[in-house]
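Our next item is chain A:
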Amino acid sequence: MKKKSILILCVSLAVCLALLWLLQALLMPKYMANREGALIAEYYGNAGNNDVVFIGDCEVYENFSPITMWEEYGITSIIRGSPQQLIWQSYYLMEETFKYETPKVMVFNVLSMKYDTPESTKEQDQREPYNRMTLDGMRWSVSKWNAIEASMTQEEREGLGMWGYIFPLLRYHDRWSQLEAEDFQYLFRKEQISDNGYLMQTGVKPVMGEFTEAPLVDYTFGENSYYYLDKMVELCKSHGTQLVLIKAPSLSPIWWDEWDEQMENYAQEHDLVYINLLDSQEQIGIDWTTDTYDAGLHLNVYGAEKLSSYFGKILTEKCGVADRRGDPQLSAIWAEKVKIYHARKEEMEAQS
Partner candidate 1 sequence: MEKLLEILDELHPDVDFETEEHLIDNKILDSFDIVTIVAEIDAEYDVAIPAEELIPENFNSAKALYALVEKLMDE
Partner candidate 2 sequence: MQITSFGFLLFAALLLAVYYLIPKRAQWALLLAASYCFYLWAGIEYLGFILLTTLSTYAATMAMAARQEKQEKFLAENKATISREERKAYKASVKRANRVYLIICLVLNFGILAVCKALLIEPFKTAASAGTFSFLSLGLPLGISFYMFQSMGYAVDVYRQTVKPERNPFKLALFVSFFPQLIQGPISKFGQLAPQLYSPKKFDGKQLSFGLQRMLWGYFKKLVIADRIAAAVFALRGPEYTGVAFFVLTVFYAIQIYGDFTGGIDIAVGLAQALGIKLPENFIRPYFSKNIAEYWRRWHISLGEWMKDYIFYPISVSQPMLKLSKAARKRMGNFGKRLPVYVASVATWLVTGIWHGLTPNFIVWGMLNCFFIVLSEECSGLYEKFHGRFHLKEKKWYGGFEILRMFILMNLIRIVDLFPRVGDYFARMGSLFTTFNFRILWDGTMLQLGLSALDYIILAGGIVLIFTVSLIQEKKGSVRELLWQKNPVLRYALIFALLVIVLLMGSYGFGYDASGFIYNAF
């Protein structure tokens, strides 16, 4: 009798745990409509054998197309981008990347230098959901743990803290009243929504007039930002990877000259390449009336292809990234990616 009741208890516990796990899977956002949140998780399926890894915020995953760089230069590359990715998140993503592959070049977009702490970002109430889009997609590792520790806002710390990440059910528990069809549809399997980290946009919305922002009181980047940039430099050095700093040619938010100067100096001091692509808009051939889908904040696929074509050349010539098209195995894998990319482009163009 006693044995039987213990058996019932154990089986019941197992069933309950399984149900809780299912519930958690159901309640976590799928990011299939709001695709930006699904980017980070897609890396793992495409990791390994990439010579170039891009890391940063929307200015990398909206502006660079790895497929174009493969088509034109045979460069194998991938983007680890996520919306409003902050520099410590970029650092830990970089650290994690080295566990999966050792690229020849690491490209980091320096816009996030402007945010020194989780508290210094704009729109504080949006901070946590954005953090989630970067952090939830990461697989568990020391890097993820540290990334969470570095990213949590004060409010989060006082609330669920780390537990909200270990058991996302706790964080998303009240989504039950907002569940949508996609939550059920993609409960177990998600769709691939990016092309090696590039999030395609085919719409066109031309730039209207000049961008203006109120001048700052102090243009000096924060200590914390520099701390993580230093760590990136060290990390890449220890793996024999070249770190390339870039500023993508997005017009807004404004990239101040004072900031540009600091990055120039930093690159010089640390013997790095820093490329401000805003300076080469003409050479790239960006036409701000046709190559942006949101009036200058990000490029659309036509702009991204132009930029990739330009930047691929730099990678080949300046950084010595090899042409892999001769490798039959890689060619087969990439041929598949190219096919998906063009099919996606056609489909999206037909829709818009």
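The candidates were selected such that all candidates are chains of the complex that A comes from, given by their letters.
Basically, a residue touches a chain if its C-beta (ideal position, glycine included) is under 8 Å from a C-beta of that chain, and two chains touch if they have at least 3 such contacts; residues count from 1.
As the structure is a computational prediction, the values presented were derived from the model and not from experiment.
Contact annotation for this complex: of the listed candidates 1 or 2, chain A touches only 2. Residue ranges of chain A in contact with candidate 2, taken from their complex: 5, 8-9, 12, 16, 19-20, 23, 128, 156, 158-161, 163-164, 167, 169-171, 173-174, 176-177.
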